[in-house]
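Report on one structure; see the data block that follows.
One protein chain is absent from this view; the other protein chains keep their places.
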Amino acid sequence: MTRVTVWGENVHESTSDRVREVYPDGMHRVIADALNEDSNIRASTATLQEPQHGLSDEVLNKTDVLTWWGHCAHDQVSDEVVERVHARVLEGMGLIVLHSGHYSKIFKRLMGTSCSLCWREAGEKERVWVCQPSHPIAQGIDRYFEIPNAEMYGEPFGIPVPEEQVFISWFAGGEVFRSGATWTRGNGKVFYFRPGHETYPIYYQAEVRRILRNAIHWATPTTPRWVDEAPNVEKVEGAE
Amino acid sequence: MTRVTVWGENVHESTSDRVREVYPDGMHRVIADALNEDSNIRASTATLQEPQHGLSDEVLNKTDVLTWWGHCAHDQVSDEVVERVHARVLEGMGLIVLHSGHYSKIFKRLMGTSCSLCWREAGEKERVWVCQPSHPIAQGIDRYFEIPNAEMYGEPFGIPVPEEQVFISWFAGGEVFRSGATWTRGNGKVFYFRPGHETYPIYYQAEVRRILRNAIHWATPTTPRWVDEAPNVEKVEGAE
Amino acid sequence: MTRVTVWGENVHESTSDRVREVYPDGMHRVIADALNEDSNIRASTATLQEPQHGLSDEVLNKTDVLTWWGHCAHDQVSDEVVERVHARVLEGMGLIVLHSGHYSKIFKRLMGTSCSLCWREAGEKERVWVCQPSHPIAQGIDRYFEIPNAEMYGEPFGIPVPEEQVFISWFAGGEVFRSGATWTRGNGKVFYFRPGHETYPIYYQAEVRRILRNAIHWATPTTPRWVDEAPNVEKVEGAE
Partner (left out) sequence: MTRVTVWGENVHESTSDRVREVYPDGMHRVIADALNEDSNIRASTATLQEPQHGLSDEVLNKTDVLTWWGHCAHDQVSDEVVERVHARVLEGMGLIVLHSGHYSKIFKRLMGTSCSLCWREAGEKERVWVCQPSHPIAQGIDRYFEIPNAEMYGEPFGIPVPEEQVFISWFAGGEVFRSGATWTRGNGKVFYFRPGHETYPIYYQAEVRRILRNAIHWATPTTPRWVDEAPNVEKVEGAE
């Protein structure tokens, strides 16, 4: 049983009628529901508005994989919480960064780069292509899948070179984007996944939900915590 | 002065009127001319039909960077020549693999994978996007450039994960492709560059010619040959 | 249940009294026994002397992970068998390359480099350090383990930069070596593991046996075969 915390910024949901219409209980709720369709996943939610943004030590210690969606309130996430999440990722907690989460403090903290990109909101068609058909995150997906109306994200994407390139997107307007990529940080596995937007019903789409569940399983830690330290060590007997 | 050998399979040129029309002196000649526009490059040509395919030890020893275009006659390249080229790449000779060269013996030998891809010949529009604007190979190119009529290559591309992702292509027909990527093998730098086809005048296009010249400079060895060996070494005095 | 084929060159065992003394039934037998201590692994053996070196299509199709030990007879392995093994790795079969297998045809075929190194046979002490404590292959190993008498392998090791650096060895004589490293090729996971030699009883050592079992589990394919092809594809409806 993988324990997941779905983190949602949960701001657009209260400020935009359009977003409330698509996600009446919040995007985090829909994402958690998508994950809970898998009986081996137990997903809870946490939001910006809760004390400690819902990410106390207690919560994080019981979280195997954290998913992160934020957009307009990245700056309101406290640095203390970011450091706590960062430490847990290095220990082994998986992290799935979604869509506009590319600009979250935690993703930039883990990547060490700007994480910038180009964008356009024109409701255009996106095709998400599988670059590595054998990757666990791509299982159950055909050669590609389509999102009828999506915000466009375009290259250059300001990331360190990915360890694995799982998906690349094509946009009707003429751009491309590295939509699914992985990195390792300490004992933690990190997956960035582009699709998802507050005004399009993308998190209801079957392929997206399947990929999210796949990603949870892929990012679940399989080994004990890596307790990071810098010990002063004695000379080992018999080295010379 | 960088000494380049432009290798051309040179078969379509003699079997197809259409190809002869576009490249009357052979594609290799047009590529060499593009490189020689740079006064710091001195490019010669070599073809499949010459003895040793024009790639004798003497030629390779005077070659800093080799470019490779092949398509219908990959199997006719002798294994002996492939091993010789391979050894020179490990020593430090740069290698630029062009378009259908993805299936050449030398590229598969260096990658260790299938190097397979999807393709379609429909003369469709290609947009080549820059993923790493700071990369030396991308200098002088805007955010993207277009090729009006191109053969399509699509993902998945059966390569080891690239060390650098320089370009990704968008195709009007709906596909994407990792069109410009780099790897290191021994002391040699390898760049795969997708654009180029025997029936389209792509090697006459300014952006393509600029990228080829950039790639030559990027791949030029800057350090002495790495003479690869497996020596039986004595214990170094004073280790203990 | 992971099905493993333990491949052994099995030449030293018949030509050297010393080797026969240490490995009376062959090194491959001892390695297979180490693996079979895990009830989730079922390891068989195959040797150079069998028809097709014991690696027929039928055998490979039922092999999830192949281990490879060779030393003095790399050249006697038929190219046809190497190509068959290579194709199966790309499809997803895991490959564990042991010690002097660094110079095997299959490892060089997958790496694309020389795979050369320095060496000395002086029965000196080796310390194998864990670089990534969280890696599945390193589980059950303390910060390091020691091999009392080992052949030395030293840098430079002529490999493409590893995707993961699991172990690095220290030798009493003063050298270091990247003793445990991983790469992905197609759908296949490749692990190189340095320890092991025909005249030292290294494959009887608990830590080595544990790492071998860990590596089998790590390299076991988790997704369907990647059937590599280069299809000519139709334009997808509605791209434009």
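A, B and C are the chain letters, set down in written order, and residue numbers restart from 1 in every chain.
Basically, a contact is a pair of C-beta atoms (placed from the backbone, for glycine too) under 8 Å apart; a residue touches a chain by one contact, two chains touch by 3 or more.
Computed from a predicted model, the values in this text were never measured in an experiment.
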item	value
Among B:70, B:92 or B:160, the residue in touch with the chain that has been omitted	B:92
Selected residue (touches chain absent from view) among A:11, A:117, A:166 or A:181	A:117
Missing-chain contacts mapped onto subunit A	90, 103, 109-114, 116-122, 124, 154, 158, 160-161, 163, 172-175, 183-186, 228-236, 239-240
Interface with the unshown chain - residue positions in subunit B	92, 125, 127, 133-136, 139, 144, 163-164, 172, 184, 186-187, 221-224, 226, 236, 238-240
Residues belonging to subunit C that touch the chain removed from view	118, 127, 129-133, 143, 154-157, 161-165, 168-171, 174-176, 178, 240
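The definition used in the following text is that only the chains that are shown with their structure count from here on.
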item	value
Chain copies touching (subunit B, subunit C) - same or different residues, decided at half shared	same
Chain centre separation in whole Å, for subunit C relative to subunit A (CA means)	34
Whole-Å separation of chain centres (CA-atom averages), subunit B against subunit C	32
Residues within subunit B bordering two or more other chains	118, 154, 161, 163, 174-175, 240
